[in-house]
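All protein chains but one are shown in place.
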Amino acid sequence: MCGIAAFFAKTPAAEARLGEWFCPMLACLSGRGPDSAGFAIYRNPAPAGEIKVTLQSPDPQAWAGLAAALARDLGKVSGERATATHCVLTLAAPESAVRAWLAANRPDLTIMSIGTTIEIFKETGAPASVMDRFELHSATGSHIIGHTRMATESAVTTAGSHPFSSGLDLCLVHNGSLSNHNRLRRNLRREGVEFRTDNDSEVAAGYLTWRLRLGDSLEAALTGALRDLDGFFTFAIGTRAGFAVLRDPIACKPAVLAETDEYVAMASEYRSLADLPGIDKAALWEPEPAKIYAWNKADYQRRQAA
Amino acid sequence: MSFILPGLRESATFDRHVIHEIQRAAETGIYDIRGWGAKRRVPHFDDLVFLGASMSRYPLEGYREKCATDVTLGTRFAKKPIHLKIPITIAGMSFGSLSANAKEALGRGATEMGTSTTTGDGGMTNEERGHSRLLVYQYLPSRYGMNPDDLRRADAIEIVLGQGAKPGGGGMLLGQKISDRVARMRTLPEGIDQRSACRHPDWTGPDDLEIKIQELREITDWEKPIYIKVGASRTYYDVMLAVKSGADVIVVDGMQGGTGATQDVFIEHVGIPTLPAVRQAVEALMELGLHRQVQLIVSGGIRSGADVAKALAMGADAVSIGTAALIALGDNHPRYDEEYRKLGSAAGCYDDFHEGRDPAGISTQDAELQKRLDPILGGRRLANYLRVLTLEAQTIARACGKSHVHHLEPEDLAALTIESAAMAGVPLAGTNWIPGKS
Partner (left out) sequence: MKTFDLSRQTVRELNQALHDVPADQPAEFLVTEPRGAHALACGIRAPVKVTIRGHAGYYCAGMNQLGEVVVEGNAGVGVAENMMSGTVRVTGSASQSAGATAHGGLLVIEGNASARCGISLKGADIVVKGSVGHLSAFMAQAGRLVVCGDAGDALGDSIYEAQLYVRGAVASLGTDCVEKSVGPEHLAELAELLARARSDLKPTEFRRYGSARQLYHFKTDNAASY
């Protein structure tokens, strides 16, 4: 049980204020999610042929020598930025090679996300302190999804926090409680999907990973989720292009959407959106059950160019 | 009891009870509804014993050296916590399931002993409010009779997520007890089969429950302690979440909890026993650093002062009785055996309280049957029983050297079976072994 939120900037001006506007949104959801917080921010695209890897470690000395070792074994490391317990590295190497190298050489590090623009930051602790540690307030970027957690049936840990990465530039946050995730987890494990926690939300993310791996579009994968996942959920899914929102057919867990010329924002409670600029004139609505809503950056960039 | 000849062997899988039930189902096409809680033997407080005083521990003199029993509930957020003289409360049972006389008797008995009663799934009656000095008002999925005036004149509010007999269940209650007065209180047509919701209508999940609790506090100006009641299931997580939602008090009802009438399969096969539920609840509170600050009430099979003392030793702040209170008033008393037999049952076995034909006159709306329970005498009986429970618990506590029953602790206990040792987190007697822990 939790709070979830998402912010999608339609204009360069909104991109410049992404973190500034998103911080209060997430802070407002602390009541329904006091245990931990996390966000996936899409920003600073990697140069062509390169990928960004976000890693986590509780050890402040973890990053020493890491970039050099990666450069030596895998390929050019064009960027390295450590913030609190996380570090974002940009390097010219395929995803599988990076995963294999890390598993073999640095199993102490946790991979939070891999992609061309995505960076996932998450930790235990009150949401305000988590956002502070990762300097979210001053961040800029294209879009962001976030989560404040009240742990239901699994422990309060960093690994158990959301967002859960589902593939390249893909992640998910979840408000609700699934009821058939244990058997699903076993089945997905047999299909080669890896899990690190006993968290139901991680299973939802893993389910999407699996469907996409089989060749489904995101929409087809989400349609499959409506059929195969049992329980209560509102999902916000982050993609390279934008984000998507989906509620289960019973739709008990809340969701509110707001749209202006500058942004699309989503949150578990209207209160979270109340301080956004232009909210008084925004189109406000609640997503219908079992219907996929998605926003794609390309649609707005075309308009900008036109 | 029929006599089975030697040489005839009953199957343990298809014994006569199972045969009877299958044939009943084939005849009627409906599941069997009954009360009285889980009947099968499960690990319970009987499997624990106390380590009384000896060379290293010294007892207190009974009748001379004080052993206090008072408890305060609702200290976390409420402006007006509740002070009980004894750590035993009367659990929620509706007017509708019980007669007005029975509710009055419970109120009288509880008030005499300085403790509280609880309304049930049907709302608050003036009689109950009048006769109970301390009254806890249940807030249920059905919201039958719910109104702000009663909320404000209650002493505490108990948000019910579930009860031991049917954690996760709503279900259906047959029409015989939807009398005229009950129907009006519940806004239902008279005599119908009542369908009950299993989820609250305007919130689902602890994150939204937190906001609902805020609303209830706002309506009552933050005066009343707010309890959250759950049937024992995933108790460790449930207690964590109840605390995070903002509860002052948590009530955990084990599978032996008997007063909800529901399907037999629900009663016997859903929910965990009271014993592990108490341990899990206390573990969760300890981990959050809130043991004794968020109070824990446990129910489900509390029968004697030994049960009370054991629950407190495991870390509960108080216990609640339902079935035992009705027995004290007279349910299943041998004097009604002939009438029970006319109903196809026998004294000691009767469990069809939902039918409203209770010869003891307690769980009925029938005008003639109700008269059999004199509320004043009934109140006296309940007070007597509560007194005995308290004295028994005090005797045990003194024998363990405690000047307050709350000073009983898990280390005062030993287990007689491996299951109870594992469930209660208490070593097997004569050993240091707690299965799963050491």
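Observations on the model:
Labels A and B are assigned to the chains in the order they are written; within every chain, residues are numbered from 1.
The criterion applied here is as follows: a residue touches a chain if its C-beta (ideal position, glycine included) is under 8 Å from a C-beta of that chain, and two chains touch if they have at least 3 such contacts.
This is a predicted model, so every value here is computed, not measured.
From the set A:W63, A:Y270 or A:Y293, the residue in touch with the chain omitted from the display is A:Y270, counting the whole complex. Among B:H20, B:H83, B:R195 or B:R335, only B:R195 touches the chain left out of the display.
Within the whole complex, the absent chain has one touching residue among A:A251, A:A265 or A:I292, and that is A:A251. Counting over the whole complex, chain A has residues 251-252, 254, 256, 269-275, 284-286, 288-289 touching the chain that is not drawn. Interface with the hidden chain, as seen from chain B, comprises residues 28-30, 142-143, 146-149, 151, 172, 174-175, 187-189, 192-193, 195, 197, 201-203, 208, 211-212, 214-215, 218-222.
What we mean here is this: only the chains that are shown with their structure count from here on.
Averaged C-alpha coordinates put the centre of chain A at 44 Å from the centre of chain B.
Residues of chain B touching chain A in their complex: 199, 204-208, 210-211, 234, 237, 240-241, 244.
Contacts from chain A toward chain B in the complex involve residues 1-3, 31-35, 150-153, 175-177, 232, 252-254, 268.
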